[in-house]
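Only a single protein chain was left out; the remaining protein chains are all shown in position.
The letters A, B and C name the chains in turn, as written, and every chain counts its residues from 1.
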Amino acid sequence: MTHYTRNEMMIVTASRALAGTRTVFVGVGLPNIACNLARRTVAPYLELIYESGVYGARPARLPLSIGDPTLVSDALSVCSMQDLFGLYLQGGRVQVAFLGGAQIDRFGNLNTTIIAGAAGSLEEDYARPKVRLPGSGGACEIAIQAQKVFIIMRLSKRGFVDRLDFLTGPGHLHGGDARDSLGLPGMGPQLVVTDKCVFVFDQESKEMLISSLHPGVELSEVQQEVGWQVQTAGELKQTAAPTDEEIHLLREELDPQGIHIG
Amino acid sequence: MTHYTRNEMMIVTASRALAGTRTVFVGVGLPNIACNLARRTVAPYLELIYESGVYGARPARLPLSIGDPTLVSDALSVCSMQDLFGLYLQGGRVQVAFLGGAQIDRFGNLNTTIIAGAAGSLEEDYARPKVRLPGSGGACEIAIQAQKVFIIMRLSKRGFVDRLDFLTGPGHLHGGDARDSLGLPGMGPQLVVTDKCVFVFDQESKEMLISSLHPGVELSEVQQEVGWQVQTAGELKQTAAPTDEEIHLLREELDPQGIHIG
Amino acid sequence: MASKVMSMQEAIASHVHDGDMVAIEGFTACICFAAGHEIIRQGRRDLVLCRMTPDLIYDQMIAAGCARKLIFSYLGNPGVGSLHAIRRAVEKGIPAPLEIEEYSHFGMVSRYTAGAHRLPFYPLHSYTGSDLPRVNPKIRFVESPYDGEPIAVVPPLNPDVVIIHAQRADREGNTHLWGLLGVQKEAAFAARRVIVVVEELVEEQVIRSDPNRTIIPSLIVDAVVKEPFGAHPSYVQGYYDRDNQFYLQWDELSRDETSTQAWLEEWIIAVKDRAEYVQKLDASAWKRLSPGEAFAEPVNYGRYA
Partner (left out) sequence: MASKVMSMQEAIASHVHDGDMVAIEGFTACICFAAGHEIIRQGRRDLVLCRMTPDLIYDQMIAAGCARKLIFSYLGNPGVGSLHAIRRAVEKGIPAPLEIEEYSHFGMVSRYTAGAHRLPFYPLHSYTGSDLPRVNPKIRFVESPYDGEPIAVVPPLNPDVVIIHAQRADREGNTHLWGLLGVQKEAAFAARRVIVVVEELVEEQVIRSDPNRTIIPSLIVDAVVKEPFGAHPSYVQGYYDRDNQFYLQWDELSRDETSTQAWLEEWIIAVKDRAEYVQKLDASAWKRLSPGEAFAEPVNYGRYA
């Protein structure tokens, strides 16, 4: 079996989660490659939707950003952002959306707004942040409206925190039936793919559970990078390693310059 | 001076009221010809807007309806009806709109919905009308939103009534500052052009007043066709007759088959 | 993706059922008469018909007894006069009483928009001072949380089936539409099922060459029907003109219930499909209705590989 990188492991795992999916809301970078890989393997009818207004993209190169001209040329439809967010996302036409963030908590809530300083209150921390992050972009409504949310994030103690500095995009909020009781249309986060393991969410409590460890990763390595006492989902499995075909597609076709897979 | 028909008199009078206007919301038939005549005479920069989604039409023939393909070919812009009603009309970009109706009252309120039978209540008359008219179309929001409304209607006792059977498009409602107090964005009806005379509206009471009689028309002829005691606006004037040039444009260029001017 | 191409017969049989809420949209342009005729032929009953402007096609469907209710904003034979069959139903209950639910144009547009955007309501500056809210309790008002002023709202409209006629689509239903766009995009996205009917089937690459022209994506399309001249007597921009002679003829013949029924029998019931209808029309009609050519100036999307 071919040697593979941690990024390749993440991408392949994310792509397999798209088996049978028809529509995916794509971010650039890793999710973009994962979706293009899925189209060539487990989800041949997958259509890529970009918040910039693109449906059915067929990028001839790796897009530089979410609004690259290669996403427009040869797309099935290109519309205004009002239509993209209103008709596609809010209209309930997006089955899976990929999101990431600077911080995630045990219920899959995401922070992409600020890293707090020492001010103490949310309002003051927001007004004078230690680190100003990019903000929501479309993440807030994507988290609320997409049928399912898949999260891709590298595992780290700074990222997997007990308490977010700011809640930008709602996951399962405080867990249980919190989403349903607020009437959020989407089902929220279903999967968190990291470079070391995969998490799913408990059906009842909606708490994040370790579902499988990537080959060669120990449970303690994961525990150590998570800011709360994390449980496993039943018997712990090992994530299936990338196949030769997947690695070949990634290296020869999808990212020949090794920008994202390296 | 060339002999002219009553319709030609109406069209020419309506066209002159557009002097200096930039945007007009056009209906088919008489208003369409009046607007095209105005473009060639008093309002060279007039742009025609049709509710079907057309801005800056340059019809190569007399349109058969408000959605004729000749309105699309060579137009400056063709958009969805959501954009037409939302961005142009509600956006406050329409200076003048032409409306008509089956009934009008002294405050310029219009009825295009039903002619009542004998039921007695509005709801019952509506459920079982004597005559079912076309309904609002865009008239309700046009009456509310256009900066100014010009009305074209043939003078008749059946049309100029003391009390509408149904209020489809609001004029000045019960008069005075009724529109303002309800927050309606447009100024409401400013002018009523008929085949016998022109009406304006009193600045304070907003009641319809005879402003000028067409050549050869007696005041009593007008009184007789209006269902309320109608006043004049100061000293009664005579409407200026069509010029030879206007008549020539109408007959040779705008309606060579005499469909509307006859 | 598998092709969704099927005959009009199959498309109506599979997707339009008794009691459905159906919208054949198209504002004066691209009105799919072929679909309406097939619905009549297949004898559908108790439909709730939605359309901004019912036009002749709903006059025919209501005369044929397909509908129990009509949701609309303008009841007219555009540029000609009344819709006599619908007036008979509303004024006299002939052939059967017809329930109506009435809006203004912008109200109907807004209902489809709310339906397409999955919004609980859509706000618009209309109806204030009008009697329409008195006869339609679905028209309501909400207060703005910014200035406290009231504004009218309408609820979403989500038809079971929306039928759209257009110039061209690929076999999956990615559809190019040009000329008047009406409310087609909003209606199609609001629908549970969408039937696209086109003048021409084209290769996917034709669609992909001009993605800004794709008004309806394959994602929301259930059936694709190729039906040339399927919008006659209405028109398709660049393909054929409105057959105004027919609009005038209908104004005459539809004033009488007997001659209306005779026309339905001759031109719909006794006709197998649109191909036969087209054959039955005077051959000179197509020549008379054919427009000259006026092509859009070229547009380069560029290759970015």
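Definition applied: contacts are C-beta pairs under 8 Å (C-beta built on N, C-alpha and C of every residue); 3 or more make two chains touch, one makes a residue touch a chain.
Not measured: the values here are computed from a predicted model.
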{"item": "Touching residue (missing chain; options A:9, A:37, A:79 or A:226)", "value": "A:79"}
{"item": "Among C:59, C:186, C:227 or C:241, residue touching the chain not depicted", "value": "C:241"}
{"item": "Candidates C:210, C:257 or C:273 - the one touching the absent chain", "value": "C:210"}
{"item": "Full-complex contact with the absent chain, from A:41, A:168 or A:239", "value": "A:168"}
{"item": "Positions on chain C contacted by the hidden chain, ascending", "value": "118-125, 140-147, 149, 151, 153, 155, 167, 176, 178-179, 181, 202, 206, 209-210, 212-213, 237-239, 241, 291-305"}
{"item": "Interface with the undisplayed chain - residues on chain B", "value": "22-23, 45, 47, 54-56, 58, 60-61, 68-70, 72-79, 83, 86-87, 90-93, 185"}
{"item": "Positions on chain A where the hidden chain makes contact", "value": "28-29, 51-54, 63-69, 72-74, 78-82, 85-86, 89-90, 113, 122-123, 126, 128-141, 144-145, 166-170, 173, 178-179, 182-185"}
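Here is the rule we use: only the chains that are shown with their structure count from here on.
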{"item": "Co-neighbours of chain C and chain B - touch as defined", "value": "none"}
{"item": "Central chain of the complex, centres being mean CA coordinates", "value": "C"}
{"item": "Inter-centroid spacing, chain B versus chain A (mean Cα positions, whole Å)", "value": "57"}
{"item": "Shared-contact residues (touching 2 or more other chains) in chain C", "value": "185"}
